[in-house]
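Every protein chain of the complex appears in place save one, which is left out.
== chain A ==
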Amino acid sequence: MEGDGESVSSSASTALVAADVDARSILVLRGGRSKAMYQFTQQSLPACKPVLTPTSVISTLFLMGIFCIPIGLLSLHASLSVVEIVERYDSECVPHQFRLNKVAYIKDSLIPKNCSRYLKVPKYMKAPIYIYYQLDNYYQNHRRYVKSRSDKQLRYGLQYNDTSSCIPEESNDGLPIVPCGLISWSLFNDTYSFFRGTDELRINRKNIAWKSDRDHKFGKHVFPFNFQNGTLIGGAMLDPNVPLSDQEDLIVWMRTAALPSFRKLYGKIEEDLEANDVISIYFLNNYNTYSFGGRKKLVLSTASWLGGRNNFLGMAYIAIGSCLIVLALVFILLHVKNPRIIIT
């Protein structure tokens, strides 16, 4: 480095007297490295200097517009091709006499919680048809809630005893709880069964969780222990004989949702549903959303390459695309009508 600096400064003398260009050409002879160094220190590195000339502005806007609109159309098409049935059942499933005090209803374990509804399939639905439950106004993303789990325990089971993050659901009667924490404790426990006519539609509840979760985050040899044995029962029970990695409803539930209104995959129906099929659904309406005013919905949906039904992306793309093109046109107009005056 030292040597470089010197060579630059010694050639500086020549550079000063002669024009700048000459100095550069002298340095070119001294090899690429010192040339680069010279350009660097003299702040004359080759550079592209984009300037927002009228042409470049208009063409950029046009190009972006032309890029956006087809994407928008494609996304919208994909979204519209999805058939989605949403059925809210949280209030309908409460017997009339309890409508004024739903909390009492849900807390009373003596009242049977079953309930049934009928759905008419509006359009042909191609398998797989995904079954989701949707909860609204449910803060799975509450900091206390999100933190209330022990990843190590989920993975290694009882060997791992530091479960302070799970308080107050970390132990019961002096024995640790597996899986500990509020998330697992509040596991969703409504169940659904579907009948087309009299045939029960088989629901596949396997492979609904992320593979990485099953393989790496939930232990294959970790079994539920001392779970939901406390005085206050939160949500679902777990089969103590099935390892956590196979308890996919738990795994799904434990991937906390980002927003207070969320869907979670319940299972898949692996046969096609024809238009106008009438589906009867039998619910076990166990889960308490009444005390915090949450809603429960059952969602049946097919999926396109883009996923479920959501027109937002498509519409937004089309909107912004048109916006860009309109802007481009406005610029052309302005430019033609009002050519810029160069003040020299």
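Just so it is clear, a residue touches a chain if its C-beta (ideal position, glycine included) is under 8 Å from a C-beta of that chain, and two chains touch if they have at least 3 such contacts; residues count from 1.
In this section, contacts and distances are computed from a predicted model.
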item: Complex member absent from the view - protein name from UniProt, among "Electron transfer flavoprotein subunit beta", "Kynurenine--oxoglutarate transaminase 3", "Phospholipid-transporting ATPase" or "Auxin-responsive protein"; value: "Phospholipid-transporting ATPase"
item: Identified contact with the non-displayed chain, of A:L158, A:I203, A:L306 or A:L329; value: A:L306
item: Hidden partner chain, residues of chain A it touches; value: 8-9, 12-13, 15-17, 19, 23, 41-54, 57, 60, 64, 67-68, 71, 75, 84, 103, 128, 130, 132, 134, 138-139, 141-146, 151-152, 155, 167-169, 182, 185-186, 208, 210-212, 216-217, 232, 234-235, 255-265, 268, 288, 291-292, 301, 303-310, 312-313, 316-317, 320, 323-324, 327, 331, 334-335, 338, 340, 342-344
